[in-house]
Each structure stands twice: as C-alpha cells, then as structure tokens.
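With one protein chain held back, the other chains of the complex are shown just where they sit.
After this line comes subunit A, so read on.
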C-alpha cells in the first residue's frame, strides 16, 4: 500500500466536479429521436461549415499557385537534399527513428548514471499480484508519454522490458496485455527500438495479432510497425517471426479507419528495403491493390509507398504488381490533389517505367501520358516533375510507337518548355527525354521535335558544367544532326539545315567551348560533331590545343562564367499550350 504516491498521481489531474445525475439528460437518451430539430440544424450548419472550410482552403490554394509577378524569378535553388530523395525511409508515426542507434550494451551502460524514484514501480512490475502489475504498467506508460529521452533511459536501465514482453503472453486481465503492448510501442518509437526487438517481445506481439480483442491487435500492429521502421536488423526480426501473414489477416476485418491506417503504415514499413526471398509478395499485393482505392490520404500514401518498395526491392516485383492489377488505379491517382499521394504514386510508376517494353506498354495503355502532360504543364513541385520527365524518358527510350504516343499526348511540348526554363536537375531529366526520343525516333518524329523548338534549349544546356547532362545533350544533338544529313541529301544545299540552325542560334559557340571541357568523352563527342558538320570551322581552329593537357587554368575559369549565367525563365511558361 502506498497512499502517498496514489495521492500524487491523483492530484496531478484536475479534480472533476461531480456530474449531476440528470434525469433530463437520460430522458433524452431514452428512444433518442432520429430526427431532432436542433440536432438536424446543427448538422446542416456543420455541413455548410465544412463546405466553407474547403472553399476557403481552395481559394487560398489557388492564390498560392499564382506566380508572384513582382518577385524576382527563381534562380538556382539552394541545395535541398530532402527534395531530391526519391524514396523516403520508412516513416515512423509516433516519433522518428534514429539514424543509427548504438548497440544495446552501450545503451545500458550510458544510462547507468540516472536512476531515481523508479524502484517502487519496478518492484510492483515484478510483484506477483496482477492488479499491482497492471497499476505499475499503467504508470510506466504514463511516464513514457512525456517522450523525453531521459525518462526512456531510466526505464531501460530498470531492465523491465523482458517483464513487459512476458506480460504480453498473459491472457488476463486483458488490459495488462494492452498496457504492456502500449509501453513497448512507445519505447519502440524512441531511439532504443533495438532493445524492444531483442527483449523477446516480437514473437509475442506477432501472436497478439491474432488476439480476439481488436484493441490489442491494433496495439500490437502499432508496436510491430514501430520496430520495423527501424534499422534492417529490426525489420528482419519482425519478418523472421512471420508477422506478414497475421498482419495481412488484419485487413480482412471490419476495421476502423484509425486501425486501418496503423496496419497500412506497418505493412509499408515491413516492405521497405529488400524483402527476403521467402516472403510471398502476391498476398501483400492483393491487399495493397485494395488499399490504393482508399479515400483516406494516410492509408493511400502508405499503401503507395509499400507498392513502390515492392517494385523496387523485390525481384520480379514490377511484374507481380502489374499482375495484381494496380496500374489503372495508380494512373488515376496521378491526378490526386495531394503531393503526399502524388510522390509515392509517381515514384512507383517511374519504377515500373524502368521495366521492359511490355511492362512500359501497360502504363501507356492505361493512359499515363495525358496525366503526365498535366503534371508537366502545371505548377507541381519540382520533385514530381522530375519523376514525370523520368517516366517520359523511359517511354521515349522504347519503340517508335511509344515515342509517337508521347508526341500524340502533347507531352513533348511541355518537356521542351521545361528544358528551356527549369532548374538544372529537372532540365537534365528533360534533356534525357528529348535525347532518347531523338535517338530512337523516326525522321518525322525528329522533325516534330525540332519544329517544336528543342534545338535552342538543347544548345543552351551545353553551357552547363554537368558531365552527364552535357553528354546526353550532345547525343541528342548528334541524332538530330544525323537526321539533318538525310534531309540534306534530298536537296543540294551546302549546309545540313539543323547544323545551320545551331550555328545561327549560337549553339556552335557552345560546342566550341566544349573543347576546353574537363572530360574526355564530352570533348571527343563535341570534336566529332564539329568536324563532321561544321568542318570548315574545325579546320580553322585546328591549331587550338587539341587536347585538354596543360589547359587546367582555362578549366578553372570557364565554370564560373557559365554558372553565373543561368537562363532566365520565360515569364509565363504555363501559358504556352
């Protein structure tokens, strides 16, 4: 008996005024009328309020999308690693997991210093009386809710985790299982997930996924989700104990949205990284193919990430995903309003577009191209546009029919605008898309690209100091020039028409500058082009240093010049149809 501490706990909460036993309130509950004038009015008002909130948000959203006309146009954005990461690590809902937790022993040692006031609670946890155990477990859970690391360390130092793991196997009272799972969930959400994974809780939590009590199942799902969100070894522990099958069984029930969210989130955490070969992917995909129809954004986002992880990390994952029939919905989701959904969706599709030609054909047939045209044309975040360009470039790397499909959907126009106006990394993706189309396209298709004005921006790209980008661009130009040679044979004009165009637009100067470029492949390709298509110019310059040897000083100065002159975006890129 410890009345003192009970007093402390009680006094922390505001004393509640006793509720008045009210006949009136109860009478209202006797055969409550379905139609009650006041309640119906409030409901109508609430609906109008919800509508109003949506409209207010939409109005603001619309205004935010409008480009500020007086603000200087964006130049090169600050480096932003987060925006460039395509696949985020698995998320951890209750709190973020550490990047690399120290090994278990070191943790215990580090926490040795702090310990106070816990001994009584610890004694109670180890007592033989279930009521006392429950009381103490609840106290631990409350203690943990402050989320402080110091508290966490003290609890870990008390070495009670195995005890809580043991409580998970107790059938009664049921709230003991519940509370123990709750405590472990919160610890697993901290920096010390590894300890939870190693205390023997995982197999029991997996068992609890089959508990008759829905709340306990939910809690176990949550705990396992937290554990799987941590480093690969934790995730493997969960997978090794066969969590996937009972987790999937959760989805077959009549579940609440909150539970469904947790389960979907946990599933996506389990799918992250490389799933072991013995895990059956098909049943997972069956569930995911249902979840991606959810109206709930959290569920939708997690389900789409899970899908991406499977396409990316499982051998044959792309085909399995296609077999599960996810494509139509995935393409539909491209028009989803939220960037949180759009990102995993488009990343998944990008992964699929990296598959073989027949796999690519599936997404083309599902109508991805008109969606991509929209995404590229409107003011979507850069990361989305990059993925969209990546998909386009994968499609233009395919057959002539596929290139034609891209042209027919009016996608190339937008890609060319991006090539003119966007930031370097996006420009690079656009260059790939055009270059691929140029290298695989028929002569009509190449003429189309040129007629749409792709040459000028491609030439401008040559000024950048990015080796890959410049090389890709040169390849594209080469393909176009080859096409120009064919045209030249038709008539007797001296000049390849495309070479003439490049010359007139200052592209030739850029090409000549590349002779000083600090990369052999670029240098050689540039030289080849100059010699083949503008041979008189090259012969003029034949005495220039033929190799980059000894020209290091020049290399130092060029990049600064080039980098200081980024292209200025056209005032209304979106207006050009």
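Assume a residue touches a chain if its C-beta (ideal position, glycine included) is under 8 Å from a C-beta of that chain, and two chains touch if they have at least 3 such contacts; residues count from 1.
In this section, contacts and distances are computed from a predicted model.
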| request: Pick from "Sodium/potassium-transporting ATPase subunit beta", "Importin N-terminal domain-containing protein", "F-box/SPRY domain-containing protein 1" or "Auxin-responsive protein" the UniProt protein name of the chain that isn't shown here. | output: "Importin N-terminal domain-containing protein"
| said: Looking at the full complex, which residue from A:127, A:145 or A:169 touches the chain that isn't shown here? | reply: A:145
| task | Have a look at A:169, A:258 or A:442 and name the one touching the chain we're not showing. | result | A:258
| Which subunit A residues would touch the chain omitted from the figure, given the whole complex? | 1, 3, 6-7, 9-11, 13-19, 21, 23, 26-27, 29-31, 33-37, 40-41, 44-45, 47-49, 51-52, 55-56, 59-60, 63-64, 66, 68-72, 74-78, 80, 82-83, 91, 93, 96, 131, 134, 138, 142, 145, 173, 175, 178-179, 182, 185, 214-215, 218-219, 222, 254, 256, 258-259, 297-298, 301, 338-341, 381
